[in-house]
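Take this structure first; my questions come after.
Note that this complex is displayed minus one protein chain, with the remaining chains in position.
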Amino acid sequence: MAGPFTRRQLLGTLGTVGGTALAAGFVPMAFPEALAADTNKTQRQWAMVIDLRRCDGCKACTEACQETHHLPANFEWIKVFEVKDKHGAAYFMPRPCFQCENAPCLRVCPVAATYKDGEGVVLVDQERCIGCRMCMAACPYGARYFNYVEPPAYANPFGKATPQFPVPQQQGTVGKCMFCVHRTDEGQLPACVEACGMGAIYIGDLIEDVATNGEETVRLSTFLKENDAFRYKEDLGTGPRVWYIAGHGQLLEQ
Amino acid sequence: MIRALAPFVVATVAVVMFLGPGQVLLPSGLRLQAGGSITASAPPAAHIETRGSGLGLAPKPVVDPPASAARVRVVVRPLEKAEQGYALEAILVAPDGKALTNTPVAFYELVDLFGTREMHLGDATTDGRGSATLGYLPARTGSHQIVARSPRQGAIIASEGRLSFDATVSAPAPRFEPSALATFSDRVPYAVGILVLLVWSLIAFALFGTARGVIGGARDTSRKVDTA
Partner (left out) sequence: MDRRTHDRYVERAMWPIGRGDRNFWIAVVALSLLVGAGLYAWVYQVQRGLWVTGLNQRVSWGFYIINCVFFIGISYGGAMTSAILRLTNAKWRAPLTRLAEATAVAALLVGAVYPIIDLGRPDRFLNILLHPQVGSPVVWDVVAISTYMVASLVFLYLPLIPDLATTGASMRGGPLKRLYGILSLGWRGTPGQEASLQRGIGVMAVLIIPLAVSVHSVLAWLFAVTARGGWHSTIFAPLFVLAAMLSGVAAVILVVAAFRRVYGLAEFITAKHFRYLSYLMIALGVAYLYFMVSEYLTEGYLADETTAPLLEAIFVGSYAPAFWSFTTIGLIFPLVLAAWPGRFVIARACTASALVIAGMWLKRFLIVVPGMAEPAMPWDWGRYAPTWVEITITIGSAAAIPLILIIFFRFFPVMSVHEMEEVEGPPQPRGVVLTPVYAEGAGE
C-alpha cells in the first residue's frame, strides 16, 4: 500500500481528526456556563434614568461609588462629563455603565467573563477575565476600566470578591459599574442614587414600570415619555438601560 | 351603580371611623373579579396630614382625622376599550357634605422598590361633582393599591383615600427576547467551526498522508529511483 493515499484514508483521517476535535473543543464551547441566567433572583429588570436638569456636576455619585467599591480616584465607574453643546452652554452628564440589552462588550468577551445576570445587569467575572481589553475597545461608552495597578487591599465582607461585589478588584482584569447589585439584592439603593443630593439619578424596574431617586417615585414609562427621555447613542442598537432627560440644570434654578 | 351607592358609602365610612382607628386601615375597597364586574364597593376613606415630603416612603396615615378634613373616596372602573385599562376616580366630599370642586388630586400606587414607595401616577382636578378621574393602565395584572390625595385647601386640610383592586388588564410586558438576527448569528460560529474542523483535517491529511506515503514508498523495493 505504498504511494498516494486513497480516498478511504482521507475520509478516515477526516473522521478521526474531526471527531477528536469535536469532542475536545466543541463540548465546552456549546455550554458557556456563565451565560446561563441566574434564575434564583426576584424578577426585576433594572433600568436607570438620569435627569440632567438636576445634575449640578458635584460628583457625589462618583465619590460614593468609589467609596463603596474601594476604587482608586481614576476609576470613575460613574463618570460626570461636563458637556459643552453647540451653543456654548455647558451641562453635566453622569455616565454609569448602560447595562446594554444587546451589550457589545458581552459578545466580544473571548472567555464569557462578561455576562448578564437575570435582572439585566452586565457583570464581570474577574476570576475568569484574561485582561485582553477587547470589551474596552467594543464599549461605545467607555464605561469599562482596566486594573493596570494592583488595587488597594480590602477585606471583603462577603469572604471573597464576587462578580456582584468585585472588591477588591483584581489586577489585570476589567471592572465596571454594575448598578450596585450587591446593594439592590439587599433592598438598598445603588450608592450613586443614594448619594445624589439633587435626586438626579433614578433606579427603576422595567417590569414593574417604576423608578425612584430615593425621594420621588415615578411611573417609569410615563416619566420617560413626558420628559422626552433619550438614550445615549441609541442608534447603535445596543439598547442601553440608562435613559437621560435632557437639560441644562433648569431645575437647579428653581 | 357606584354613584348610587355613594351616600351609603359615605355613611359607612362615617360609621367605621367612629368605630375606631384600626378599622380604617383595613385593606378593603373594590374587588374586581375575573369577569370584570365590581362585586363589592365599600372603599373607606382615610385622612392624613401630609408630613414633610408626601412623596417619599409611604407616610403612615394619621388615623385621627380632624373634622375639617375632606372625605376622599377612590373607585375604579374598566374603560370601554378594555385594553386601555381603567379609570381611577377620586370623589371628594367637603366636611360639610358638599362636593369639593376644582380641587387637585394626586394619584399614587403603592409599590415595593427598596421599601414601599408611592409611585406617582398622575394628577387630576375635581369637576363640579367633586370627581377627579385619571386613566390608568397597570404595568402588570394582579393586586394594586392606589392612593388618592388632595392637598390642603384653605380650611380643609389634606386628606387621602385608598383603594385596592385586582387588575386583569395590563400594559404589554417589556420584551427582552433576542432578535431573529441574533438567533441566526448565534448559530453561525458553529457552521464556521465545522469549516475549521475541515481545514484541520485537510492539514492533518496533507501531513500524515504524505508521511505515510513517503514511509511506505521507502519500503517499496520493486521500483527503483533511476528506472522511474
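In order of appearance the chains are A and B, and numbering begins at 1 in each one.
Following the convention adopted for this analysis, a contact is a pair of C-beta atoms (placed from the backbone, for glycine too) under 8 Å apart; a residue touches a chain by one contact, two chains touch by 3 or more.
Please read all numbers here as calculations on a predicted model, not as lab measurements.
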item	value
Positions on chain B where the hidden chain makes contact	185-186, 189-190, 193, 196, 199-200, 202-203, 205-207, 209-220, 223-225, 228
Residue numbers in chain A that touch the chain omitted from display	2-5, 25, 28-29, 32-35, 74, 79, 81-83, 95, 104, 107-113, 128-134, 136-142, 145-150, 170-174, 233, 236, 238
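The rule is short, and it goes like this: only the chains that are shown with their structure count from here on.
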item	value
Distance from chain B to chain A - Cα centre to Cα centre, in angstrom	25
In the complex with chain A, residue positions of chain B that touch it	53, 55-56, 109, 111, 113-115, 117-122, 139-140, 171, 173-174, 176, 178, 182, 190, 193, 197-198, 200-201, 204-205, 208-209, 212-213, 216-217, 219-220
Complex contacts: residues of chain A adjacent to chain B	1-5, 9-10, 13-14, 17-18, 21-22, 25-26, 29, 45, 101-102, 120, 184, 187-189, 203-212, 214-219, 221-222
